[in-house]
Structure formats: C-alpha cells, structure tokens
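For subunit A:
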Amino acid sequence: MENLPLFFILSSIVKIVIIVHLLLIGVMLMIWAERRVSGWMQDRLGPNRVGPQGLLQPIADGLKFMFKEDIIPDHVDKPLYVLAPAMLLVPALITAAVVPFGSSIELFGETINLQIADINIGILYILAITSLGVYGVVLGAWASNNKYSLLGGLRSSAQMISYELTLGLGIIGILMLTSSLSLRTIATEQGAYPWQWNFLIHFPAFLAFTTAMFAETNRLPFDLAEAEQELVAGYHTEYSSMKFAMFFMAEYMNMIVGSAVTVTLFLGGWHFFGLENVGGPVWSGLISFAIFFVKTAIFLFGFIWVRWTLPRFRYDQLMNFGWKFLLPIALTSIVVTGTLWIMTGSRLVVGIGNAVSAFIVVSIVAGMLVMTTPKPAIQESDSRFSPTALDAVE
Partner candidate 1 sequence: MLLSTVIFLPLLGVIAIALLRGLGESAIKGIALAIGLITFVISLGLYTGFNADTATFQLGGTPIEWVSGLGISYHIGIDGISLWLVLLTTFLTPVCILAAWNSVEKGLSGFMMSLLALETGMLGVFCSLDLFLFFVFWESMLIPMYFLIGIWGGERRIYATVKFVLYTMAGSALMLVGILALYFQNDNSFDLTTLSGPFEHSDLLFLAFFVAFAIKVPLFPFHTWLPDAHVEAPTVGSVILAGVLLKMGTYGIIRFCLPLFPDAAEKFTPLIVPLAVIGIIYGALVAMVQPDLKKLVAYSSVSHLGFVVLGLFSKNPAGLQGSVLQMINHGLSTGALFLLVGMIYERRHSRMIVDFGGLSKRMPIFATVFMIVTLSSIGLPGLNGFVGEYMILFGSFVQGAFSKVYVVFATAGVILAAVYMLWMFQRVMFGTLDKTNENLPDLNAREIVVMLPLLLFIVWIGVYPKPFLNKMEKSVGLVVTKVQATPAMGQLENGVPVGTKLALRETEHEKSEKEAQTK
Partner candidate 2 sequence: MNAEQILFILFGAVSLIGAVSVISFRHPIYSALSLVVTFFAQAGLFILLGAHFVAAVQVIVYAGAIMVLFLFVIMLLNLGTLSAKGAIGPKVKGFAVILGILLAIEGIYIALNSANDTTVAAAESATGTTTTYDIGKLLFSEYLLPFEVTSLILLAALIGVIVLVKRESQEEN
C-alpha cells in the first residue's frame, strides 16, 4: 500500500473527478430527459423555456433549490434529519467506483482502465453499498417525525430488503459462468455480439434483476415509499431546498449507476459488434466509453418509459410479486444454470433452459396464486366504478 505508483494515484484521482462530474451531469440530463420524455408521452411539451429545448431547466432548478431557505422543522430529530439525505446520496455516488465505463486507453505509455477500481469482489461491493441506500430513506422517514414519512420509510425498508434478495440472486448465474466477481472480467467475458451477452443466456435472471433494480431505486411502479397520492411524498415530505434536492439527485444517480451495472452485467458492457476495437489504443477506449454511454442511456429511457406505462403496485401486490414471482424465478435460474452448465457446458443450452424453466415457474406460480386467492366478495357500492376497476386505475 505504501509504494503505489504515483501515476496510478494521479490517474485514479482524475478518473474519480471525471466520473463524479459525469454522474452529476448525467443527473441533470436525466431530470431534463425525464420531464421531456414524460411530456412527449403525455402529449405535452415539458420544460422548454430555459435554454435550448429547456436543457438548462435542471440548472435553474438546482439554483432554486440552493437558494431556497433551508427549513428544518421543529419536531424533527435534527441530527438524523440532516444526515439522511447524505446517507442516500453517498452510496449512490460510491457505487460507481467499480463500474467499468469502457475498456481501456493507453496514455503516456500506461494502460488506464476506464474504471476507478477493479476490485475482485466488485459485485459484492455493489450489493453491499446498494444495501446501504435504504438507510437514507429509513432515517429520513423516521427523523421527519411524521406518520406519512414513517409509513413511507417502513414500506421502503421492507421493499428494499425484499428486492435486494432478487438482486443478489439474479447475479449468481452470471458468476457461475464467469467465475469472477470482478465487473471488468464479467464485461470482458461477454463477447462482441449481442447473442453472446448475458441477458440472453440469463434472460429470466435479467428480467428479475432489472425489475429488482426498479424497486431498489424506488421508481414506479415500485415507488410506494413516496407515493404522492397516499403518503404526500412519503419519506421526504418534510424536506425542502437542498436536502430535498439531494434525495432527488440520489434517486437519479441510483438510476444511472443501476443502469450502468445492468449494462455491464447483462448487456455486454462496452461491446457492440466489435466496434469497440476500432481505432488505436486511445480511440478504441473512447469509443467503448461511448458505446457504454449509449447503452446506459437507452436503458435509462426504459426507466422513464416504464414509469408512464405501468400503474403503481399495491403494497401487498408488491410483496407478493417480489417473493412469489421474482424470487422463484431467480432461484430457478440459479438451479437451471448450474445444472445445465455442469452437464453441457454450453451457453446456448443454458440460455434455452433458463427461458423454458422461467416460463414454467411463472405459469405454476400464477396458477397457484389464482387457485389459492380467495375471491373477494364484491360489494355493491354506490360508485359507478366497480372496485376492481378502481384498483386498475390506481
């Protein structure tokens, strides 16, 4: 530890600075994108006044947040109230440390990996840090001393713990095939072509992982922690100005990092039809970074898309979904992957087996749910909407 090469330290610092800034910029872009895309989907304009296409709107918002009065309500638990946003933001930021944003570039005769740190327990690191995100929510909720906040916090903690399981289990299939926890290795192992990427081999796991990722980031349809209609914004009801902004940023940052991780794990990282190898040692690195960036962006678009496509879950539905669908799928995927990999050693077989088995599992679970769920006696109500229809609207 004492004799680290100076170059390594320097390059690391540079990488950290760049990535942090990229993330922050990404957050701003994401906020803008979200609003614009939302507008587009809802057939309206969205922000379009500040700057070209409203591009500067996030900056204006940021300034507004910064200069707003920082209100700390009397009834809150002050230390924790202040701590909570930071506890949410910091994990989101440091997760990015192990994500490989591209292959590598050669500068000054040294090879620099486009990744802050390639540690051998990369995935575990991500899981570990992600699991801390929940503290921000929970503490913020509790410190607010507000029952809606508290409810949001409780929901959120239960939800996050539940889905973290799927998150972890979803990765195991990949680990079995790559026998490494390092994200860079996982990314490199996936070939240049989409059919070599993990999402095809581990399709059920991919779905489970992605869904769990949505839940972990508290995005719709899993945003029960802050469901405006029920909880008046949930855990951050009592927050305003910069602290609120931090919650906000953290959420987007989580989305970005989550997408990046998903891309790395399942979508072939920076690979794209060999394009990443075009050009010299410098250019290929930059191209790979660009590919990665685009993939992440597409994935992020998915987040927004889903938001306006799916209705929010009811709480019990959320839990049922997590435990009765995702978890079995993830578990089956592990079993099937392991078995078929040992027996055949062929990724193709594993992929087919996974898909088939997932289909079977889903059918069985769905069948059992239908069979066992007692039919609620529908009460004749005065409303012209039937209760079931109301559920669907919500």
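Here is how the candidates were picked: all candidates are chains of the complex that A comes from, given by their letters.
Here is the rule we go by: a residue touches a chain if its C-beta (ideal position, glycine included) is under 8 Å from a C-beta of that chain, and two chains touch if they have at least 3 such contacts; residues count from 1.
Keep in mind that this is a model prediction, so the values were computed, not measured.
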### Message
Just to confirm the interface: in this complex, subunit A touches which of 1 or 2?
### Response
2
### Message
Applying the document's contact rule, which stretches of subunit A touch candidate 2 when the two form their complex?
### Response
1-2, 77, 80, 119-121, 124-125, 127-132, 134-135, 138-139, 141-142, 150, 153-154, 157-158, 160-161, 164, 168, 179, 181
